[in-house]
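Left out: one protein chain. Kept in place: all the others.
Entry: chain A
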Amino acid sequence: MSRLAQRSGPPAARREGEEDDVCPVCKSSRYLNPNMRFLVNPECYHRIKNKFRKQTFEDIQVEREVDIRRRVAEVFNRREDDFNSLLDYNNYLNDVEDITYNLINKIDLDESERKLASYASRNQQTISLNVQKSLQESQNREARQVLEKEQARIRREAARREEQEEKRDREEGRRDVINMLASSDGDASRIAREGQQAVLKRSKTRQAAIQKQQQALSSDSSNGAPNGGFFIQGLKTKVEPVDEGPYDPFQGFSDKRKYFVQQNRYAWDRLDRLQKDTNWTAGGYDFREFCSRTLCEAFSGLGVFIGEEVTRTDPAFVGSVATVAAAEAGAGSKDIMMEDPF
């Protein structure tokens, strides 16, 4: 009974004696339930009622237990922060487990079902609220995982690039030395030494650049704006009382434009004409408003760098990126070139 396969094709016409089909597991038969579908086990060819679900566990008892647990978990979904103390929460867990245990082992079945149902009806709101919360949590987790994977990929690529560049430098250096040796009649060992130093210098510069890049990456991420609905939980924002200074009705907001200065007058005939036209000015329409709006629209895309915004990352999970990366290496999804490190 370990593997279930659906019988091919819909049951077009009933076979003879199909009414006699009885499920060996639950004993229900097609006579009572004509819409029942059977699955065939390709190993022993017992026909079993189709439950529309594959069996996960070897032990059918556990399979059943898990179904019951699913039902209970959908109702009793209180969270630790719903409680005043850990002891309260633990006692709650204990009670829930008692009910579950009874349901599974068919002890006081009615009583337990009643408890479950009454709790469900009395706490509908909390239940759906907590469903929301855990949904949110799992979304966050997923977003986080995606980001971690991406980070690991970027870092690995960087490392590989670095390695390749190093190799290329070394080769170039060697070529340079050979060329120099071929074209000059200077001291061979001196040339070789100089060549080596040049390679060393190049690799040092590159390393410095990489370090800078990495620093930039990590400082970038420290104030990274969340994207894709991702946020860190449980961070209490610490507010220190600051000297408020003089009252500022705009709270530091300035209407100074960064990219242009508006002139009082723009030489444009049509504008000049309309400005003098009372049909336009009678209502108090100010043409400077018009200019300001137009300019604003014209410049509004500047200063936004999409590239910067998409690569932002969060520092909280940089540590776990390593483990994620290791997981990929372990799966062998890509190979590290390490046949011969020389």
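We take it that contacts are C-beta pairs under 8 Å (C-beta built on N, C-alpha and C of every residue); 3 or more make two chains touch, one makes a residue touch a chain; residues count from 1.
Convention: contacts and distances are computed from a predicted model.
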{"item": "Which of \"Probable electron transfer flavoprotein subunit beta\", \"tRNA (adenine(58)-N(1))-methyltransferase catalytic subunit TRMT61A\", \"DNA 5'-3' helicase\" or \"Ubiquitin-like modifier-activating enzyme ATG7\" matches, in UniProt, the chain that is not displayed", "value": "\"DNA 5'-3' helicase\""}
{"item": "Of A:V62, A:L109, A:I178 or A:A298, the one touching the omitted chain in the full complex", "value": "A:V62"}
{"item": "Given A:R122, A:R141 or A:R273, the one touching the chain that is not displayed", "value": "A:R141"}
{"item": "Hidden partner chain, touching residue among A:L86, A:A267 or A:V304", "value": "A:L86"}
{"item": "Positions on chain A contacted by the hidden chain, ascending", "value": "56-59, 62, 65-66, 69-70, 73, 86-87, 89-98, 101, 104, 138, 141, 145, 152, 155-156, 159, 163, 319-332, 336, 338-342"}
